[in-house]
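Read through the structure below, which is laid out as structure tokens, and then see the notes.
A single protein chain has been omitted; all remaining protein chains appear in their positions.
Think of it as A, B and C in the order they're written, each chain with its own count starting at 1.
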Amino acid sequence: MAILVNRESRVICQGITGRNGTFHSIACRDYGTNMVGGVTPGKKGTFVDGIPVFNTVEEAVLETGANVSLIFIPAAHAKDPILEAVDAGIKVIVCITEGIPPLDTASALYTVKQKGSVLIGPNTPGIISPTEKCKVGIMPGYIHTPGPVGVISRSGTLTYEVVDQLTKAGMGQSTCLGLGGDPVVGLSFVDCLKMFKDDPKTEAVVLIGEIGGSAEEQASEYIKGEFRKPVVAYVAGKLAPPGKRMGHAGAIISGGSGTAQGKIEALTRAGVTVVENLTKVGQAVRDILL
Amino acid sequence: MAILVNRESRVICQGITGRNGTFHSIACRDYGTNMVGGVTPGKKGTFVDGIPVFNTVEEAVLETGANVSLIFIPAAHAKDPILEAVDAGIKVIVCITEGIPPLDTASALYTVKQKGSVLIGPNTPGIISPTEKCKVGIMPGYIHTPGPVGVISRSGTLTYEVVDQLTKAGMGQSTCLGLGGDPVVGLSFVDCLKMFKDDPKTEAVVLIGEIGGSAEEQASEYIKGEFRKPVVAYVAGKLAPPGKRMGHAGAIISGGSGTAQGKIEALTRAGVTVVENLTKVGQAVRDILL
Amino acid sequence: MNLHEFQSKSILMEKGVSVPRGLVVYDALEALVAARSLKADKIVLKAQAHSGGRGKAGGISVMSIDDDVRSEAGRILRMNLVTNQTGPQGKPVSALLVEEAPQIDEELYLGVVLDRNDGHVTVMASPAGGMDIETIAKESPEKIYLVKVDPLRGLCPFQSRGLAYKLASKNLIANQIAKAVTALYEIFVSYDCTLAEINPLVVSGEKVLALDAKINLDDHALFRRPEMAGLRDRSQEDPVELSARQAGLSYIKLDGDIGCMVNGAGLAMATLDLISIHGGAPANFLDVGGGASEQVVADATNILLDDTRVKVVFINIFGGILRCDVLARGVIRAIKERGLQLPVIARIEGTNIELGRKLFADSGLQIQMIPSLDEAAELVVVKAKELSAS
Partner (left out) sequence: MNLHEFQSKSILMEKGVSVPRGLVVYDALEALVAARSLKADKIVLKAQAHSGGRGKAGGISVMSIDDDVRSEAGRILRMNLVTNQTGPQGKPVSALLVEEAPQIDEELYLGVVLDRNDGHVTVMASPAGGMDIETIAKESPEKIYLVKVDPLRGLCPFQSRGLAYKLASKNLIANQIAKAVTALYEIFVSYDCTLAEINPLVVSGEKVLALDAKINLDDHALFRRPEMAGLRDRSQEDPVELSARQAGLSYIKLDGDIGCMVNGAGLAMATLDLISIHGGAPANFLDVGGGASEQVVADATNILLDDTRVKVVFINIFGGILRCDVLARGVIRAIKERGLQLPVIARIEGTNIELGRKLFADSGLQIQMIPSLDEAAELVVVKAKELSAS
């Protein structure tokens, strides 16, 4: 078991004939993912290393029964393929693209939610379920190993770092996913915790947060109320530069939340084991589960 | 009992300080309607013959618990007040305004349906429930009388004509409503038939159709399948001028439906009593119910 | 409000859709000069009139540049174009479009309408364009591809692309079709159209061209596009219908001799039906509308009385917003101003009916008031027949 993707997932890649699309479609298939097709308008009838290419997602779904899509489309045009995937009935959409104008993402996300699909990202490394041999993303597959730990992260490389530690500490992973680093993303910590709650193969969750927004604070509330599996958290950015202030409006809308210290305190109050030294996350999980 | 509005309905008028708004708000109240307020931006704190005026629908709902709105706003600006009513939680919106650009109506209607409200009209005489002493519209109240007949119509004056006949024939009405004469309207015959089906006080329904569209054909399908109360129908436009053809596109989308003869045949096949002479509708209902 | 083909094509061109090279001319010599300037072997002369079926009616000629273009252009420009859509009175030809006749490899269809049944703007496309598209729609509906557009989201690029790849496999062609689909949709919504249609959209070598186009605008939304008013061609409209519309009335000329004044489109149609049931023939459809003022009623009365074919006037009013007293005042004023020559039969009912009846009764005019609609209609027909016979 795992969340969102598994052995049965039928995955297509939108933008498969581009450099990254081709590279990662094959890398995902090499990992074990059931890559059933790809989409590039005008390339119908061609193949990428044996994977059939279609003109539209609708066609790809009709021909292959695809239900998961991995998107590599340049940021300026990435809104349309997300909507195309939703309309074609794709239930899990993984958008790797970084730097999509946030208003485009917000608009696409509205339709995603309305139609009951799930958007992972944008600006995410994707999702991987080592227990299910299914990778839909760009993470280095070899650092993962099957096991009982779920990983949810707002950062790409930080996830790799933590997964690497987990694997080296003998703590395999059920599913690891990156929420995405853009201002607006499809999933929150809470959304994922709800799914991990119902996943019998997940015994503990690692939550990797960072400054900004209030996703960690919301996760704390949820964990305190309903989440009974152990959670280990790391929050990056205690020493982060103040960054560009968003005028008064940012402060008004955030109501003062968003600092690393505030997030760490909220998580601690919720009973989460918060690790301050990034390199000790793997050990902390091991201490809890073994 | 009745459909959509009743003795408990709390009605506001958007555009109450305009000529028609004032006239008909008072006429509705005179008929027995519970007119709890009106909305005209900038007129908060004033009264129209004792009815309090508010700046926004949100305020009016907060202060009066309104749940039905009657809209008299010029066509060029009528989309906004419909959305305002929906967002403020108004469940039944009666839009009298004629000639709203159809794309405006279509766009507003999308939100109306999404939020689970009901739009009567636009370009409708409104709705009246004689049994409940509730009139939300511009129909002459005195021609109505309480009784067991539901009336659904695509035309204003044609409804008055039929209601007058019904009353003179001793056949009172449970609820009469005009769907509206614009290309895009909020309710269909089928929507209303479903409500009349569940209304124990309605024993028969008069359906007043006209050429164009396929609302009557759809009603026929529904009646044949599920509607067990007697239905009397009149369809205007057998001799109608051919009108402006909508190029090929109109014919393609309608698939050939839309003529009075086609509608009459469909209704007849569904077991509806179709009256060809308008002046005999009242008598036909009487023949069936008595 | 309907646009001419050349006006529609000019809007399409602004939105980046290619059309055959061409020029609009107003006389035969101009047509010849235009044809030569196109430097094409084959040219086509197209009558500009608000009607489909122009080809079958002789309004479209494909010619060689060596043929007698001038005579043919003159013939078309002088035509009164009677098609299956114009009625027997026909339409004048307002202008002549002189175009190169491109090579035609495929004829496709694109159309955008607002589907009244579900309130969605609907984009239609078919690989089987041309004059038989309606038959295709009935007999092979699977050859018509539809996209229902979400009103808030609008048409997305992938939807245009999706339709395009159903019509063409070559990328070069599909991209041009997708562009035309997007353009046609954008025209439809930004101009508040009732119809935007390209039929046929032709594949001509490596190019995609709008060979014919029809764009009709919704009169109710013209206030948003005041600049479009200049494109209205009044010569294509019946002058009486035109002046009726300017007075705020909805008027359509019919073939009979009974002049009708009714309030509400539904009741107006029903009144025509009722006259017909009793064996009579209405001269017109006239809806004075819901909120008519005394002036509008007077204007309506004059329009009826101006029609020399009219033998009897039938007034059928069920007052709602329109009060019967206002109606009576308008009718009385108009008749008094011009002096009554025709019999008037009135059946009025509804708001302020007593006052209305009294005004008519006190007017001193010979207006026959009949309370029963059926009897009134019957009487009108009888009167009309008497006067026809005499």
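Rule of thumb we're sticking to: a residue touches a chain if its C-beta (ideal position, glycine included) is under 8 Å from a C-beta of that chain, and two chains touch if they have at least 3 such contacts.
Computed from a predicted model, the values in this text were never measured in an experiment.
A.B. asks: For the chain left out of this view, which of A:T22, A:S69 or A:S214 touches it?
C.D. replies: Residue touching the absent chain, from the options given: A:S214.
A.B. asks: Which one touches the absent chain: C:L29, C:L152, C:L172 or C:A229?
C.D. replies: Residue touching the chain left out of view: C:L152.
A.B. asks: Touching the hidden chain in the complete assembly: which of A:S153, A:Q173 or A:S220 does that?
C.D. replies: The one listed residue touching the chain not shown is A:S153.
A.B. asks: Kindly note down the residues of subunit C that lie in touch with the hidden chain.
C.D. replies: 150, 152-153
A.B. asks: Extract the touching residues of subunit A with respect to the undisplayed chain.
C.D. replies: Residues 20, 75-76, 98-107, 109-111, 125, 138-140, 143, 153-161, 164, 181, 183-184, 208, 210-215, 218, 234, 236-253, 255-256, 276-280 of subunit A touch the chain that is not shown.
A.B. asks: In the complete complex, the non-displayed chain touches which residues of subunit B?
C.D. replies: Those residues of subunit B that touch the unshown chain are 41-42, 44, 55-59, 80-81, 83-84, 87, 111.
In this text, only the chains that are shown with their structure count from here on.
A.B. asks: Looking at C-alpha means, what's the farthest chain from subunit B?
C.D. replies: Between subunit B and the rest, the longest centre separation is with A.
A.B. asks: Taking each chain's centre as its mean C-alpha position, how far apart are subunit A and subunit B in Å?
C.D. replies: 49
A.B. asks: Take the average of all CA coordinates in subunit B, do the same for subunit C, and state the distance between these two points in whole angstrom.
C.D. replies: One centre to the other, that is 28 Å.
A.B. asks: Mind pulling the subunit B residues that touch 2 or more other chains?
C.D. replies: Residues: none.
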